[in-house]
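Below: the structure, in structure tokens.
The complex is shown incomplete by one protein chain, all other protein chains being positioned as in the whole.
Let's turn to chain A:
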Amino acid sequence: MSVNFALALALGDDALIAAQRLAEWSTRAPEMEEDIALSNIALDQLGAARLLLSYAGELEGAGRDEDALAYLRDDREFRNCLLVELPNGDFAVTMAKLLVLAAYQVPLYTALAGCPDERLAAVGAKARKESAYHLDHAALWVKRLGDGTEESHRRMQAGVDQIWPYADELFAAWPDAPVDPATLRPDFDDTVTAVLAEATLTVPEVGWTPAGGRDGVHTEHLSYLLAEMQVLHRAHPGARW
């Protein structure tokens, strides 16, 4: 299987699972404006997922479209990073997740926009602008919460502490891919440390660095997420919607 297929699948899965989690906030956000903003970000991720999964299906050449890939694979066949499948937690955890994801996706999509594969380059060119907004949005909230009240500071630090170990997996070396994520790490570190500093938060010590998502070995959470996402589609094999 081509490396471009593997990359499109991995990034498509990242975006799809991120969208599914973000959409859980619909009707539950702390403010009505934030409900709208989180849905926007979920829609952006879902849009990128659809482009990437459709392209992965074409590269694979086995007749699988975006829905076959999204609804008819089991968790061991998903290639998303662990970060995106983690439960939303409170709003601070969600913002920590979004900060890490966006600070990774901005340089990733920017690099992808310049890669030789035209379809991947087109996705990168479109998605990097959206990711830049996601990064702004997450950074603003991390600062507000970090430098807000005592309670919000405590929750935001706890959120960053909980999420930080999962950042490492995003930058595992993939030398033959159109974009090697290992090359994006310095950019990510600069962005995130600047935001955390302004938010009066501490960058956690790195000790435990869980991984396995890119090989299909996930946390316990993914199978539940997929069970819910896929239940209706799978109950009606072959139906059109």
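Just so we're on the same page, a contact is a pair of C-beta atoms (placed from the backbone, for glycine too) under 8 Å apart; a residue touches a chain by one contact, two chains touch by 3 or more; residues count from 1.
To be clear about the criterion, contacts and distances are computed from a predicted model.
Here one chain is missing from view; checked against "Septum site-determining protein MinD", "Spermidine/putrescine transport system permease protein PotC", "1,2-phenylacetyl-CoA epoxidase subunit A" or "Pyridoxal 5'-phosphate synthase subunit PdxS", UniProt names that protein "1,2-phenylacetyl-CoA epoxidase subunit A". Touching the chain that is not shown, out of A:Arg28, A:Arg76 or A:Lys129: A:Arg28 (per the contact rule at the top).
Checked against the full complex, the one of A:Leu7, A:Ala56 or A:Ala70 touching the unshown chain is A:Ala70.
The omitted chain makes contact with chain A at the following residues, 16, 19-20, 23-24, 26-36, 39-40, 42-43, 46-47, 49-50, 53, 66-67, 70-71, 90-91, 143-145, 147-149, 151-152, 155, 228-229, 231-233, 236, 238-241.
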